[in-house]
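Remarks on the structure that follows.
The block that comes next holds subunit A.
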Amino acid sequence: MNGYNFAYLDEQTKRMIRRALLKAVAIPGHQVPFGSREMPLPYGWGTGGIQVTASVLGAGDTLKVIDQGADDTTNAVSIRRFFARTAGVATTTDTEQATIIQTRHRIPEKPLRKDQIIVYQVPQPEPLSKLEPSRAETRRMHALAEYGAMHVRLYEDITRFGHVAISYDYPVMVNHRFLMAPSPIPAFDNPKMHMMPALQLFGAGREKRIYAIPPYTDVRSLDFEDHPFRTTRAPHCCALCGADDSYLDEVVTDDAGGRMFVCSDTDHCETRQSQGHTGTGEPLSKRAAAREVAK
Partner candidate 1 sequence: MTAKLMLRVEALSKQFTLHLRGGLRLEVLHGIDLAVHAGECVALAGPSGAGKSTLLRSLYGNYRADAGRILVRHDGAMVDLATAPPRTVVQVRAKTLGYVSQFLRVVPRVSAIDIVAEAARGLPPEAAHTAAASLLHRLNIAPRLHALPPATFSGGEQQRINLARGFIGGHPVLLLDEPTASLDAENRDIVIAMIAEAKARGVAIVGIFHDAAVRSRVADRLLHVTPLQDAA
Partner candidate 2 sequence: MTDDTLLSARGLSLHFGKIPALESVDADLWPGEVLAVVGESGSGKTTLLNVLSGRMHPDSGTVWYRDPHRRLHDVHTMPAPALRALHRSDWGYIHQNPRDNLRMSVSAGGNVGERLMAAGNRHYGNIRAEAIDWLTQVEIDADRVDDMPRTFSGGMLQRLQIARTLVTHPRLVFMDEPTGGLDVSVQARLLDLIRSLVARLDIAVVLVTHDLAVARLLAHRIMVMQRGVVVESGLTDQVLDDPQHAYTQLLVSSVLQV
């Protein structure tokens, strides 16, 4: 294994991280500090997620790594190869085949199973960070469940924009107790976290925090009674597979403003295509895209 311990980290470190994970699972949504190690890539590139994956990975696991839903971006490929080399585990792009899925900023479209683990890469674990600069104070707020400030933030959005203008990293209440930052997944993905059969683990390497949502936990996005949480997606069909219910990436195809909308989840899209679903295959002109939105 190229002179590295299994999955790169030494056993003591993995134990330390697993202890943190156990604490995190025991208190859903609560941030547990951990001794984040030096990793062979800088902060901001997924060190937290990698450390969590390294600690739960076993020789028999099959690992999938996605970045904004895609298996084939540079980072996803690098991390997948990293674990292939240091742990010798099987890797896949197929959501259904994976036992561990490490993700940056998306939840796969296909519902996960109870024998799967999803590991989120988290840049900022503190949902109150923009409202309260003092970490000591945010810890107190979490301890006392004083979350008025976050509702004020939502109130301000509704006042200014008529709706809550948080499109990603939309704060959620976990198990009716802790306010949690779900990582910069689109708000569209939030409902998937609720009562998910899979174990959800969150790792923030730079901030040195771990948190977790055990299977089948209540996870609700914050809202107001008269302004309930709504998911939004681009009002188009995937140009490749025709899906009208998946989260879409907008891809600019030429200098005239032409664009294509394709599934962000590459595995989902390819699977649908292999099943015979097709889209138009053609980019939309800027005007046509706007027309679809207006509809």
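Note that in this section contacts are C-beta pairs under 8 Å (C-beta built on N, C-alpha and C of every residue); 3 or more make two chains touch, one makes a residue touch a chain; residues count from 1.
Here is how the candidates were picked: all candidates are chains of the complex that A comes from, given by their letters.
As the structure is a prediction and not an experimental result, all values here were calculated from the model.
**Student:** Subunit A in this complex: which of 1 or 2 touches it?
**Tutor:** 2
**Student:** Which residues of subunit A touch candidate 2 in the complex?
**Tutor:** Within the complex, subunit A touches candidate 2 at residues 143-144, 146-149, 151-152, 155-156, 158-160, 223-227.
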